[in-house]
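A protein chain is absent from this complex, but the other protein chains hold their places.
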Amino acid sequence: MLEITTNHFLVLSFLLFVIGLIGILTRRNMITVLMSIELVLNSVNINLIAFSYQLSDLTGQVFAIFTIAVAAGEAAVGLGILIAFFRLRDTAHLDAAVELKG
Amino acid sequence: MPDPQEFLLLAPEILLASAGLLLLLVGTIGRGLGNRHSAVVALASLFLTAIDLYAVGRSVPGSRLLFHGTFVIDGFALFWKSLILIATALTILLSIRYMEEAGYRAGEYYALLLLASSGMLLMASGYSLLTIWIALETMALASYILAGYFKRHLRSNEAALKYFILGALSSGILLYGISLLYGAAGTVQLGELARGLELARAQGSLLVPLGWILLSAGLFFKVAAVPFHIWTPDVYVGAPTPITAYLAAASKAASFAILIRIFYEGLGTLYGDWKWILAGVAAASMIWGNVAALIQDNVKRMLAYSSIAHAGYVLMGVLAASEIGLWSVLYYLLAYTFITMGAFAMVLLLERREYAGETCADYAGLAQRSPFLAAMMVIFLVALTGIPPTGGFFGKVYLFAAAVQAGWTWLAAVGVVTSAISLYYYFRIVVYMYQTDSAEATPVPLRAPALVTVITLCAVATLVLGLYPEPFIQIAKSGLLVVAGR
Partner (left out) sequence: MELLVFLIFAFLAVAAALVVVAHKNPVYSTMALVFTLFSVAVLFILLGAPFIGVLQVLIYTGAIVVLFLFVIMLLNIGREDSQIAGHKAQLFFALLGAVSFGSLVILALSSLRPKVLAPLTPELVSLKALASTLFNEFLLPFEIIGLLLTVAVIGATVAARRPTAEESAATAAERSIETKEARP
């Protein structure tokens, strides 16, 4: 009974996914939001690798490489936007974004 | 290794991406190319890409899978690619004067525009969830930056921020869905996915519904359908207006291309499952988009809600999953591209420096100031409502007919009722233009020949699509797909 199954990994990835999701939706500090996005992308990787193992198929591993690359790209662009935001408002707090309402 | 010959069929994408990089490279030498020169280079590269695309289309009759089934060339892809190229070219024409007055560097702007468009071309041809997702991210990253290109402007910067956070969230959800589908089917190639999912579903795996629900949530975000539309109004208002037009036309077209391809070819065997969700989203988008547009005073914001509503109409055609449903979708988005580009060109023309000139009141008395422009605006508004003799009319009629034929009469009824509601807010602007007096009596200065060209071109195209729809329907019919397993 004490064997490890794909489900173990699915539960873990789900937990990380939800934690990341809550972080994106509730945190007001842009940098924490960016980190939460990384958590979400990483939870996807756990799924992909676990399925890749279960199916004995390398597609999942290759996909995970791409996910890591895209995560790096997203982090770079996000931090760039954050720097522009900070230069304008002297804060990384999202509550400072009040121009567009309705 | 794939056959080197296959790279030749990738020429349009390669050409467009290299043109973008070239613009960037030239921009670093000395003072770089000016705004106008950059725009000319970008337009020329779009023209060459279009020729290349035509050549590729001629050399590949029917459809052909390339690169181990990760890329496909078929009539469907060619249709969307042509549409994306047209929308990008119009966006560049809209940008020339705008960039000149804004004082931001033009080289990177046009370069990012071309790179985003090459991402869109790849999206239209993607035949594996991996290709589609990476091309989508390429487009998305470039769009975030373009939305915030006026980075010293509070609104533009804020639009980029909101677009980025919500976009990254949606792409995370979409990706989680893809990973679950991979687990269920063991593949990410669309054709194999359809078979694999059918098998997994028969075995009762709940990874399948969970996977496709999350995947479609991400797709609905990209086409701005309710309830994943929250980003749309803010981003449309905050982004530089040419980019708003680009998002509303090109980005939307590319997103619909992947939405239709994934739903038809990848999830086609699950049609019985997803049709209800799609119907709900379509109805919600039509209702909420049109109702929320009623109370908007800012024209850009109103057009944003109208774009949400139009996503609902289009989804109705996708739902019909019949031949008429699909070609009416293609026809509708062809017409919509011209209509929405024209409408945003009008906004641009009236917009003075920064954000003045965007409210409905700014259209007051336009008929006296510039009768020609007022008439053009009437054409666009009439087309958005869906009244003859414009392209918007036939598009809507075919969509409704397709929905009724496929047994979605209640959805078509929702469409008709909400179109009637939309009459109110579109014609509010007409009333402003023709019934109220303006504070200013001078005609609107027509300083930008490119802008006036775009407006005239779009108005003519809207009318031609409405008066002679036949040839365009034939074009749309060249881009049909069948739902897998039906």
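Order of writing sets the chain letters: A and B. Residues in each chain are counted from 1.
Everything that follows uses one rule, which is that a residue touches a chain if its C-beta (ideal position, glycine included) is under 8 Å from a C-beta of that chain, and two chains touch if they have at least 3 such contacts.
Note that the structure is a prediction, hence the values are computed from the model and not measured.
For the options B:A124, B:A160, B:L330 or B:A402, the residue in contact with the chain missing from this view is B:A160. Contact residues of subunit B toward the unshown chain are 1-2, 10, 17, 21, 24, 66-68, 70-71, 102-105, 108, 111-112, 115-116, 118-119, 122, 128, 130-131, 134-135, 137-138, 141-142, 144-145, 148-154, 160, 180, 204-207, 210, 353-354, 356. Those residues of subunit A that touch the chain absent from the view are 2-12, 14-16, 18-23, 25-29, 31-32, 34-36, 38-39, 42, 45-46, 49-50, 52-54, 56, 58-59, 61-62, 64-66, 68-77, 79-84, 86-87, 92-93.
We take it that only the chains that are shown with their structure count from here on.
Touching subunit B in their complex are the following residues of subunit A: 6, 17, 20-21, 24-25, 30, 33, 37, 40-41, 43-44, 47-48, 50-51, 54-55, 57, 59-60, 62-63, 66-67, 70, 73-74, 77-78, 80-82, 84-85, 87-89, 94, 97, 99-100, 102. Of all residues in subunit B, those touching subunit A in their complex are 130, 134, 137, 141, 144-145, 148, 151-152, 154-155, 157-162, 164-165, 168-169, 171-173, 175-176, 178-180, 182-183, 186-188, 233-234, 237-238, 296, 301.
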